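Removed: one protein chain of the complex. Kept in place: all other protein chains.
Letters A and B name the chains as they come in the text, with residue numbers starting at 1 for each one.
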Amino acid sequence: MKTIQIKGVSKVYGQTKALDKVDITIESNRIYGLLGRNGAGKTTLLNLVTNRIFPTEGEILIDGETVFENDRVLGNIFYMTEQNLYPEDERVRNIYKWTKEFYPSFDMEYAKDLSERFGLDTKKRVKNLSTGYASIFKAIAALASNADIVLYDEPVLGLDANHRDMFYKELISNYSENPKTIIISTHLIEEVAPVIEEAIIIKEGKLILKRSVEELLSEAYIVSGEASKVDEYIQGRKCIGIDSIGSFKSATVLEAMNNKDEALAEKLELEFGKAELQKLFISLTN
Amino acid sequence: MNNIYKVIKYQIHDFWKAVLIFYLIIILIASAITVTVSVNGENISFGGLEMATVIFLFVAGLNCFKSNFKFMLANNVSRKGFYIGNTIALVAVSAFMALVDAVLNVILNNVLVSNIPYESVVMQLYGNNSFFAGFLWRFGLNTWAVCFGWFVTMLYYRCNTIMKIVVSFLPVLAFIIYQHVDRILGGLADRAVIDFLTRAMGFAYNNNVYIGALSLITGSAVIALICLLPLRNAVAKG
Partner (left out) sequence: MLIDFNSEKPIYLQLAEAIEDNILKGIFEEETQIVSTTEISVKYKINPATAGKGVNVLVDEGILYKKRGLGMFVSTGAKEKILEKRRNSFYKEYVQSLLEEAAKLNISKEDIVKMIVGGNGIEDNSDKGSK
């Protein structure tokens, strides 16, 4: 079982506190979404978990062992970074070969198969890959790694819609067949919402929320209909987002779904709908 | 510590092609020179091919770090693992090239016709052509060069732009200050330095190659240890 414990971790750069006393427990065999605005500290957190940088205070443990300079424990984690750390002159297929050296469970056949399906020419050198294909190649390495813990930092950056679709499908398929611990750090909240089980939201270096998506979404709902009628309904209720087109309005209400006033909605001819995780996220991180 | 072995493997994979090409060129040059000399039949002596090895290794040391370290980080190798693996790889390459050079020395001295006198650096400095002594000394110099190259690249890696400029000027500045100090001391500093070098390199002790080799090896170890400092907190850059 591979669990990650982030205990009281802070990271300070000069005058800036990139992370402030973050406490998170990541349980095994789950897909987590690490969500936050630009500069919130998501990448810093992932870098700390993988010994790329060191915490100013606190510690990070995997199954009780510290990650600090710990080759054994680190060998169980694969980290797909936004940054390119791969040698520019090396060919993709050689990088797969070396990845297999360091990650013995790396599935070379699967990597080759994925490369073909994504249209990635493995003879190409890293420096000659487009932005999209640079992401694809790193994503394939992560998918084929078969590590117990796989971290993805903005995995679909630069990918076209078809490739994004393929990526999520592969991720889900691989996860379903071989359960592992996955953390996806991304801006594309709506896209990733049905895929993740728990959302971890970071704001300005602090952890503000770690909840299952299902729970989160059960605490809000959308009410929509004619603008003035919607206004009447939301009177006295906490409203975290409004969209209107002409006289049609839809409002995201922050209230348990179970508490919605069906009778009132019927009277006002309003409809209910599921809240968007993104709207919740925006209201939480503004 | 399985990872150390993998790091060694990767580092050597990175070097070996360059080493191969290097020796092909050396052999080409050596052949070209011997042909020229035997054709002209003049009393020219040539030698010191192993200095090329030293320069090659210094450059290898300069290149062993940046891209390789980042790739090791990408594969979640610890800095400790990288350090040990890299050190072993560098020492191995130094030893290998020292061996090849020693063999080349024998070939150039004996296999070729005797009117083409080849004098290795070791021969020129110590007048000693023993295979083992020569190998050891070359190994010392090689290791020293490669570690120094590594040290320089690590220094630059850890420096930001301003620091890089400062560090680049430092040796020049140090030298100027040294000259000044030396003048004030009436040549005492110069004599102290020369004295130290003569002793360390074994010239003072009846041209003892072994002492020279030992000093060089010790010097390399010191530099390699110094390299540990900037590595401990190094992060992926650029």
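Here is the rule we use: a residue touches a chain if its C-beta (ideal position, glycine included) is under 8 Å from a C-beta of that chain, and two chains touch if they have at least 3 such contacts.
Computed from a prediction, not measured in an experiment: that's the story for all the values here.
Of the chains that are displayed, which are in contact with the missing one across the whole complex?
Missing chain, whole complex, touching shown chains: A.
Based on the whole complex, identify which of A:Asp121, A:Glu154 or A:Glu197 touches the chain you can't see.
A:Glu197
Among A:Val12, A:Leu61 or A:Ile172, choose the residue that contacts the chain missing from this document, as touch is defined above.
The missing chain is touched by A:Ile172.
Name every residue on chain A in touch with the hidden partner chain.
Within chain A, the residues that touch the unshown chain are 30-31, 165, 168-169, 172-173, 175-177, 194-197, 214, 221, 257, 272-274.
The working rule: only the chains that are shown with their structure count from here on.
With chain centres defined as C-alpha means, what is the inter-centre distance between chain A and chain B in Å?
48
Under the touch definition given earlier, write down the residues of chain B that touch chain A in their complex.
Touch list, chain B to chain A: 1-3, 6, 9-10, 67-68, 70-71, 73-81, 233, 235-236.
Which positions of chain A touch chain B when the two form their complex?
Listed in rising order, the residues are 50-54, 69-71, 74-75, 77-79, 81, 83, 85-88, 98-99, 101-103.
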